[in-house]
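The complex appears here without one of its protein chains, the remainder shown in place.
Chain naming follows the written order as A, B and C, and within any one chain the residues start at number 1.
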């Protein structure tokens, strides 16, 4: 990962600010001859799109993606396929009306990247967070939709497993449920609870954090590589690069600190399709390389920094002041991170699949 | 991070297996004219060296590092300094006596990378874990010693903050203590407790996990960059690439999921040296860029996989069998990871310092 | 250089096909606070634009560049400046009318990348050469315009020094002349000759090659680095990556093979501003590092492959056939490569300037 690019053979470069002309990305290194249409990408984008419930921000943008390059009608089948050359993607910003930013233009919003961008670059794009806006993640989702097509046998799904101190009941996990509530929550009962819980937080003008879990099933054994190309190291970077993420764990994760060697070791036996593991504390990764079991990762998202209650801060001139967000806000930014987390998992796996095939040839 | 290399301007490439001829690394991109001797590196290596207490493995190797290139006596001062060219480092393996590996040669040890290396490459170096051995981390420590010299105003220190379910009392944190007990534990009382606790685990032939905290003080604001070169994303990859690490968090980390927006926001006021933060939930990083506050990261290390109690597994031929480690073992591999975590923090900061200076010029 | 990206700290990623929706690029790693408008970029693009004389292809496109991101009005001066975040650039293809490609769709045009794209990817975009079209070089010129702004004290200029067997008279070199004839030719007399010469070639339906020279003045000593980041190695790759280039040389270049050690060594004496060289056979680079003298490079461009005279070839089905280009053609593609060569020189120098500043700090 460097600058605004990640991946080695499957490479994603994004650009664009929240309230600029457009956001976009270049997906480079995609294998040729993969069927790909704008609709394939739009489907995933629509899952991420804000404003779909009262729990996510009300930015009303269609987020209509355009493929600018890298595909053509196959000369025989006429089906649109990838050509192996870079795929340029663009989403025009339609919501870039000149809003009044005078309130935040010179103030550093606590929890946001205002102070740090200014410290680094000597200025910052104050319009909607500029480059640090979560809007950038739309392009990750778009890239992820392409990555999924490289790995048709792999299923990448995400779920919200905790809001505030409230964890789901893992015994009630039902993937079907994640598509039925606005929280991507796999526990039907907890989803009902979250509805009420988040309404309270929203009305109080506050916000709350969350934990998400991303699971990839069907990942072949052998992806990832020693030592600095470990699959889990790349996943950790990928998830940590998502806005507001403060922690990442694989398999048992931080709970592994409390386990004994006996509890933590995933024992093996022979099954119908060869060696199998009797548990998955490892989260599908040993020594940085996939085991063939589901790859399981979780990440923690901090509470929305833009809240309706005033916080103390300073301004660019060195004056002390207060700041608060006006109007509607997003009580839990973690919710919308589920499709983003899935996309990052898909991109990392696609990249490692190509890298492994390059080195090992199968 | 790619293959066995990490970093962009300050680049570290390591090689070598646990029981091969030698392990080594190449540190490339180091600024010129920095005083550097083997003793500077040896000091850090000695802190990581196993066999220093009954709580770490008894491999008896001096781990004597040799600088092969990249330094010379300064023509005026005669002090040995870096030249700006790659620094080759080598540690010969003196403990590579031909041990009897017949017991593990064909068996996949649960929790180890045996199965995955075999799945990926079609064979694995079974001698002491080969490339997946924690021995590789000696070279990270060596590189970290050089990284520290690039950032003389930054202090990077690590501490063990949890073993099993037992957390230190943060009110008793005393950095001095970390040098006085075999656990790098900053809580004197808890260190005493750990001594007894780990003795019990060791005697039972079992093992236990741990959590470590790495803190960098004196980091200037502005290091790190959007979007895929975020400082926390690079730290997450760096720590997750350490053997046995299963989780990484920055600042409040996973606890941020339970915080409200008010609790999580680090408010600001003017101090004697300009803007200051009133708390550090962010762990010194906002939007992927350092704030000027201490950079605080933690990572979880799983329990040692090599234990004296038998575990079920399979062998390379598809037979079901049991395996156990004989002789002495290491009840908590997390302990030795403290100097390694410090080194990774130092390397990531040095790289970002150079990258920032390249782009921004200060 | 990897895939469709080049540069390390100053990174350029391009995408787009000749007859797709648009071509574009992402310029990443640009320092902040540099004044930059679309007009700055358009100026260089206009120099490259085809259809400006009867000697370059008649594609009539305004090639109007749009900046999509990475700039904003400076909060104090209101001047538009770079923000340090990625600069997205886009040029819409207005000439993408559905032409009749039935003649070339299934035939491999000799000298073009038709056969090799098909061999690599299993299909190729036959519309105007797809990704292999020289149209891609417009984005290099755009990126080069930004690179020039990073190095205001460096002047990068290019000239055509040979067409076919006809070399310019170097004693008549006048940079002013390069802007006064359609060939970027610094020798006024030779330019007049080329006009007639190329008219003859054009009328015969044939084409001819050329040699270009790119000179960068004001380059500080010290850019470039051992061993695989040599300034000349990066320049060689940069120029060789331009369409139709078959050779690159630095300073004396291939002529150095015929020189004696005495003739080739650039002797030194003290001048007003310190050490100076008495000649520049080295072309401003020794050991891969700039000497402070002008950096001088030349590259050879092969004759246009699309000619009006039939050539033998095969088609996708394995049939033997003939092919020729109909209508107007471009008798010497080398002409238009001058602004492209300048841009690549500027980009490589900007990248090395930032890398040097990163490592060495000045």
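The definition used in the following text is that a contact is a pair of C-beta atoms (placed from the backbone, for glycine too) under 8 Å apart; a residue touches a chain by one contact, two chains touch by 3 or more.
What you see is a predicted model; the values in this text were computed from it and never measured.
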On subunit A, residues whose C-beta touches the chain left out of the figure: 8-9, 29-32, 84-85, 225-226, 354-355, 357-361
For subunit C, residues in touch with the removed chain: 1-6, 8, 14, 108, 110-113, 115-117, 119-122, 131-132, 136, 162-165, 201, 206-211, 221-230, 232-241, 243, 246-270, 274-275, 278, 281-283, 285-292, 300-307, 309, 311-314, 318-320, 334, 356, 360
Interface with the unshown chain - residue positions in subunit B: 2-5, 11, 13-17, 20-24, 26, 28-29, 32-33, 66-70, 72, 74-75, 81, 83-88, 90, 105-106, 120-125, 127, 130-131, 316
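Keep this in mind: only the chains that are shown with their structure count from here on.
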Per Cα centroids, the chain farthest from subunit C: B
Distance from subunit C to subunit B - Cα centre to Cα centre, in angstrom: 45
Separation of mean Cα positions, subunit B and subunit A [Å, integer]: 27
Where subunit B touches two or more other chains, by residue: 8, 225-226, 360
